[in-house]
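The other protein chains are all here in position, but one chain of the complex has been omitted.
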Amino acid sequence: MSDGIKEACGLFGIYGNPQAVKHAYYSLYALQHRGEEGAGIAATDGRTIRDIRGMGQVSEALTLEDFGAFESHAAIGHVRYSTAGASDITNVQPIVVQYSRGEIAVAHNGNLVNARILRSKLESKGSIFRTSTDSEIILHLLASSCQVNWLDALANSLNEIKGAFSLVFLTPDEVVGVRDPQGFRPLIIGKLGDSYCLASETCALDLIGAEVLREVEPGEMVSLSKGSLASRRYAPPTRHARCIFELIYFARADSSLFGEHVHLFRERLGQKLAEEHAVDADVVIAVPHSATSAAIGYHQGSGIPFEQGFIANTYMGRTFIQPFQGQRTRYVNIKLNAVPQVLKGRKVVVVDDSIVRGTTTASKMRLLRKAGAKEIHLRITCPRLYHPCFYGVDFQSKEELIANKVPADNMTEFFEVDSIGFLSIDGLRSCARCEPEGFCTACFDGKYPVPVPINVRQMSFEESHGRMVSPLLRKAPAHGSEAAHNYAPR
Amino acid sequence: MSDGIKEACGLFGIYGNPQAVKHAYYSLYALQHRGEEGAGIAATDGRTIRDIRGMGQVSEALTLEDFGAFESHAAIGHVRYSTAGASDITNVQPIVVQYSRGEIAVAHNGNLVNARILRSKLESKGSIFRTSTDSEIILHLLASSCQVNWLDALANSLNEIKGAFSLVFLTPDEVVGVRDPQGFRPLIIGKLGDSYCLASETCALDLIGAEVLREVEPGEMVSLSKGSLASRRYAPPTRHARCIFELIYFARADSSLFGEHVHLFRERLGQKLAEEHAVDADVVIAVPHSATSAAIGYHQGSGIPFEQGFIANTYMGRTFIQPFQGQRTRYVNIKLNAVPQVLKGRKVVVVDDSIVRGTTTASKMRLLRKAGAKEIHLRITCPRLYHPCFYGVDFQSKEELIANKVPADNMTEFFEVDSIGFLSIDGLRSCARCEPEGFCTACFDGKYPVPVPINVRQMSFEESHGRMVSPLLRKAPAHGSEAAHNYAPR
Amino acid sequence: MSDGIKEACGLFGIYGNPQAVKHAYYSLYALQHRGEEGAGIAATDGRTIRDIRGMGQVSEALTLEDFGAFESHAAIGHVRYSTAGASDITNVQPIVVQYSRGEIAVAHNGNLVNARILRSKLESKGSIFRTSTDSEIILHLLASSCQVNWLDALANSLNEIKGAFSLVFLTPDEVVGVRDPQGFRPLIIGKLGDSYCLASETCALDLIGAEVLREVEPGEMVSLSKGSLASRRYAPPTRHARCIFELIYFARADSSLFGEHVHLFRERLGQKLAEEHAVDADVVIAVPHSATSAAIGYHQGSGIPFEQGFIANTYMGRTFIQPFQGQRTRYVNIKLNAVPQVLKGRKVVVVDDSIVRGTTTASKMRLLRKAGAKEIHLRITCPRLYHPCFYGVDFQSKEELIANKVPADNMTEFFEVDSIGFLSIDGLRSCARCEPEGFCTACFDGKYPVPVPINVRQMSFEESHGRMVSPLLRKAPAHGSEAAHNYAPR
Partner (left out) sequence: MSDGIKEACGLFGIYGNPQAVKHAYYSLYALQHRGEEGAGIAATDGRTIRDIRGMGQVSEALTLEDFGAFESHAAIGHVRYSTAGASDITNVQPIVVQYSRGEIAVAHNGNLVNARILRSKLESKGSIFRTSTDSEIILHLLASSCQVNWLDALANSLNEIKGAFSLVFLTPDEVVGVRDPQGFRPLIIGKLGDSYCLASETCALDLIGAEVLREVEPGEMVSLSKGSLASRRYAPPTRHARCIFELIYFARADSSLFGEHVHLFRERLGQKLAEEHAVDADVVIAVPHSATSAAIGYHQGSGIPFEQGFIANTYMGRTFIQPFQGQRTRYVNIKLNAVPQVLKGRKVVVVDDSIVRGTTTASKMRLLRKAGAKEIHLRITCPRLYHPCFYGVDFQSKEELIANKVPADNMTEFFEVDSIGFLSIDGLRSCARCEPEGFCTACFDGKYPVPVPINVRQMSFEESHGRMVSPLLRKAPAHGSEAAHNYAPR
């Protein structure tokens, strides 16, 4: 379980199924790990679009009764990870609007790098924004396009946005899925009976019993309508840059994406780690649940017995709202309990997926020591994180990344462990079976596959995630103050 | 209590008060009778705008804790009457958006007659709409204006919209109040200590202890900022057309608006009714609560003793959600109970404010008869309603108005009463102390003070209040179907 | 509206009706004014009893779906006024228990004067208590009785309790209604089709369309079962002592009880007041809503015009949870607004029903003065309150009653009014048409019709209403402390 890394969003879409809404609900449930802060479903009966959206996990956010007797055959859904404050239901997706071509809904997974520039441009032409989502920018571009055919308009609009975007659109007539040219975020096509569907991960398709067909290709638009799946390339081929963190951490172990089965990929990470960072030890344990596959891999690679050194409270999900707010609780072990009976006097290899700010890693190491581990050998299934992500992974600013604060040589001391080993970039790539060069590894090596505007790079974490503010607002004559001289005071 | 007439919306605004949000909350509570379906408050700390909005009455819709530690000194608020379906939080106002000049919030009371035309025009230029409110149209016009000064832009925009509109705007720098050139809907200016405020009715100003200054004039914009009130005319003077129904029914009896004190105005209506439709009777009773003032007036004018023939359940408010949905309940008297001890064997004058569809009037007359009234003389404080309203009063279509279905001569028979008397238009006007000709009486005489486009007049009630649909959508090439040939099927 | 007087509870019962639960729900709604703090319904299908109970008003407290498919033909219900703290659902009635004769539910309106003694006695015999309600005491007595026939056992038990009690019982076989020998609290019998029902006030019977048959007599038990009503006297006749405050304040104006129609009785109170305390004035106004009938009576008796000097916010019910807790709000007029247009420069008679602690009366008088009244003549429809009530009216302790704090001569000064007039006890009695001597007037004259144990009289308000504590507990060796010497410390 990585500290500081937050979930990506999750998408779903289906066309031509009388139980479209029900399938969307359950699929979002299967994608819950990609976003717990909000969820929404938009559905159509072929004439109009209705939506339900709410804050929190799927089971509390969505009340399907709100659709009443609405008979829909197509739907899209979204689970959201949000940095924004309290109860900001406004930003929960899908976003549904009306424009010259009628009604349309959209949901987005990823992060645009030119959002600020596009937004300023649109505002200066008279656009108004109700949300701070990238999705709304895309809809404005679509509405501004003078192409007669709406899919032409969409293709044009997609060529204006840069960065990471997997998108699902819903109109009364079809469901459209899109993936950015680099393929940062996943989007998979499935088939359920006669109807086609889309999901961020295969585990959602498995749950509803859909057959997995293939991934939407980077730079591809697919259109789902009655019994047919149509495809179109909207962008020329370019170097692929799949987000390696999807495989390392985000995705559920039973999903397949980017041509890899997540569990097997993580096992290979563990095996590779055992090769790169061998150690003499009594047991291998995992930080549950995300590192379990990798720990088994380390055990396979090293022959050191696999054990359960941590037991997780299965009632936590990934988050837990502590009921005593405003006080620092000392229940560090509410999620995890270390097992002295397994650890005491043992030399322990502990496998985790990543270290971001280092705080929760440090507290876990303390739990192990307190449980009596004789030696602790920390093994991480990815390289050191030096660079922030601008494509949708919620890494802290450069300054907060522990790799930039604690020199590599001092890390064992910092975490009070006996050794620490990070997988190498080459080692990481070598675990991929198909197109090992097609991944984005910018967070490790700083090589950003899509250029990031200098002002975006300079923005602090806070600014980049808060409510976006138009640059125009900062300089231009705005509301108020100087306006008063137009008035005759009374 | 009139059947079929629904409430108008209620507005509030205040600038320069550290308890702006609290005052907004209580003012909306005082304006609750103008709309029970939703409520919202937007506030600013001078830099950004935050809002809370919810469905239902103020006390359930708004949780002030949601503002947290947000330190605001200005706020606007809205209570809403909505014809739209279930939980349509999207349309609850104020609407907050970001555009080239920064953040802005708006709330609207009234109905535009050229909304469809404006919306189509805006959509064809690339605007997207998230709500079906007139407010969003106004914001799009404002955002499209190329005027440098935002109040000039606002003035221009206001000249494009036609119909009934009282508006309050909030920016980080000021609060602006607007009334349409005809003055259909009220908007009053108050002063609370050093700060200025705006409200639909004086009862809201009374509650928070504000002094009533004056009404916003028809065609006037007022701007509230730190310690000052600035005014500007954005439109040339025209004939005034204040909505007479505000005085007859909407407003709370203790409010003053359009230069009239509502309770005293209604007493005069009752006195005039006694003059125009005298009758020999034992008691005068009111249909509580809206007709109480008029019944006292009838008693004053006629000398017939005033009595309580109906007792209302004070727990009802104006609405009550029956917990047994889907079944016709026979509890006709859940709101009102007729008192046999007062009515039995008596000749009764019963005063009500209006008759729209006639169904609830009929059931009330049945209660009186069942309670033993010997004679029933129904007196209505306004003329017969023949014409629908396009300026914000939720009258049914022409076809549903009882005056168009039952000939005047057959009305006593229809309601099974001994006599029925409606106030004349001249009688109604004669009760106004200032500018008797400055009222809109279109619902009585069909003389619409602002021309209504023919297609709006033809729309049925349903269409005009449902989610507005762009005409373009109907004819133009839209999403889907024909688009498929751009795709190569796979 | 009296300050400091809280509502009594409300009861309902019905047998032999397939819509028993629905009728109970609506009846409780009609009795809402008798208790807003909690509500409950118990129902039977002839084999078992199920109940739903909740805090707050009926519409929020009770979710009828909780009965699911339970097919009941009999039910009892209760609305409760409670002095106890926060969310004390435990004390919400009906109370349902199982004992040797099977299941039984009971709901109680009134207050026993020997509750403490009985409870101590029962506890010393081994009874355990889950609530602090008198109802539970009654059930223990019933369970302890060795009478074979359960109605004999009930009769015996009723002879042990002293004070005010109207009761409804539900078993799988019948509904039983009981009234204490003095008849302090009302209980009315109605007939709805073939089924009989019981309610605290006739307004509940009116609402569900039941015919009013008669009151349960003081000292009578009635048993409702299939198509029949059986009666039995369980106590010898004694002097009646109906609570006069039921007529003055508690009951809804459209109810009839104790042989009086409430509205007409209150009109007579007003007429008598006009006789006893005549004054030269311009207008008579009421404090809404409870004093409206009396104000009309004063107008009838005096010939002074009746007017609306106060306008009430119809959204208040009798209570309103202020959303800003912990701060003294200055919105004194949130419930009532005084109307300057009616009051300014006028000599005003203002009629209210009672003065308890005097605080809210004082604030209302301030509203009148602020609205410009030239003279204020306060008229109260009952005598001065000197003595606390031990039979269920929530009067403050003797010390808090304003009549004991401000000498009669200084009252006009205290309230800053020009004159003040209280109805005399004889005047009050003279308004009753049947059995004027059959009322309890202890709060005025200190003549308690049922002796009150000295320790109960000495208890402060707090103690008498908090969680009841067994006297044994205070003196006897109880849990803990001294018990430790039985233990060998380890």
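Which chain is which? They are A, B and C, in the order written, and residues in each are numbered from 1.
We adopt the following convention: a contact is a pair of C-beta atoms (placed from the backbone, for glycine too) under 8 Å apart; a residue touches a chain by one contact, two chains touch by 3 or more.
Model, not experiment: these values are computed from the prediction.
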| item | value |
| --- | --- |
| Touch partners, limited to displayed chains, of the chain removed from view | A, C |
| Which residue of A:T48, A:S124, A:T238 or A:N333 touches the chain not shown here | A:N333 |
| Candidates A:N17, A:N91 or A:T292 - the one touching the absent chain | A:T292 |
| Absent chain, residues of chain A that touch it | 22, 25-26, 29-30, 32-33, 57, 59, 64, 203, 206-209, 252-254, 256, 261, 263-264, 289, 292-293, 296, 299-300, 305-308, 311, 313-318, 320-321, 323-324, 330-331, 333-334, 337, 339, 341-342 |
| Contact set of chain C toward the excluded chain (per top definition) | 48, 66, 68, 85-87, 89, 95-102, 104, 123-130, 132, 136, 139-140, 143-145, 148-152, 171-174, 223, 225, 228-232, 467-470, 472-473, 476-484, 486-490 |
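Following the convention adopted for this analysis, only the chains that are shown with their structure count from here on.
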| item | value |
| --- | --- |
| Chain-level touch network, classified as line, ring, star, complete or other | line |
| Chain of greatest Cα-centre distance to chain C | A |
| Where chain A and chain C are represented by their mean Cα positions, the distance between them in whole Å | 60 |
| Where chain A touches two or more other chains, by residue | none |
